[in-house]
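Have a look at this one before I ask anything.
What you see is part of a larger complex, with each chain still in position.
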């Protein structure tokens, strides 16, 4: 069995940003030499997420509107008594999920026709990391 | 280490449908010969989900009512400007999660007493796939 670990770094311009990372993950899988196995892609910061969905700008806008409705930024959260102002980012990342496992088959990511991997930032403008851990047969 | 990959195909009669797949996943695990490890069960389409919860028809109805409330089908989504009409299905699948990892111990799925695996379809009536990837010790 082979294991291989790498990290993706992000520092978004805006507080909230959605970034496609399918190609970056695929490159790490290729570098790992694993041809059959899995790759874990997991946000290491608790106001960011990693998810799989459609690469369509309208839907990405819909996600942002929807998350703001279900986890509004404007509420009087108790977390803010610590001086923080990002409780909604913790909730939004929970709705989206913070990690995915992608299967690797025949040396490539075994994804459906529309599956794309995204990093979603809900409290950005500072350096953050995603861990990418590949495991499987060389 | 052994790896083994198979796929489950679905073409639901209704647009939205919940299908128990615990036995199908268990059969693939048995076929793999893996006795200790994990199995990834992951929807390959972005308007479907795989989740673990109760096999009780009342609760499965409650899930549908609840998802429609949190991610209504009737809204004027920007995604629909592309000609699509399924933005709510993308959101519903996000709430439910699109994949699970099940542990395999002593040759069988290591599940709690009420854990059942489901495929949930939110934009069906066409062919869709779930990947099942087993990894572990024979």
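Going in written order, the chains are labelled A and B, and every chain counts its residues from 1.
The working rule: a residue touches a chain if its C-beta (ideal position, glycine included) is under 8 Å from a C-beta of that chain, and two chains touch if they have at least 3 such contacts.
Treat the numbers as computed from the prediction; the structure is a model and nothing was measured.
Chemist: With 2 identical chains placed here, how many copies of the sequence make up the full complex in this file?
Modeler: Counting every copy in the complex, the total comes to 3.
We take it that only the chains that are shown with their structure count from here on.
Chemist: Could you please state the distance in Å, as a whole number, between where the Cα atoms of subunit A are centred and where those of subunit B are centred?
Modeler: Computed from C-alpha means, the inter-chain centre distance equals 20 Å.
Chemist: Residues of subunit B touching subunit A in their complex?
Modeler: Against subunit A, the touching part of subunit B is residues 1, 3, 5, 40, 42-46, 70-71, 77-82, 87, 90-91, 93-95, 97-99, 101, 129, 131, 133, 135.
Chemist: Which of the residues in subunit A end up touching subunit B in this complex?
Modeler: Against subunit B, the touching part of subunit A is residues 1, 36-38, 51-54, 56, 58-59, 61-63, 66, 70, 95-97, 100-103, 105, 110-115, 135-137.
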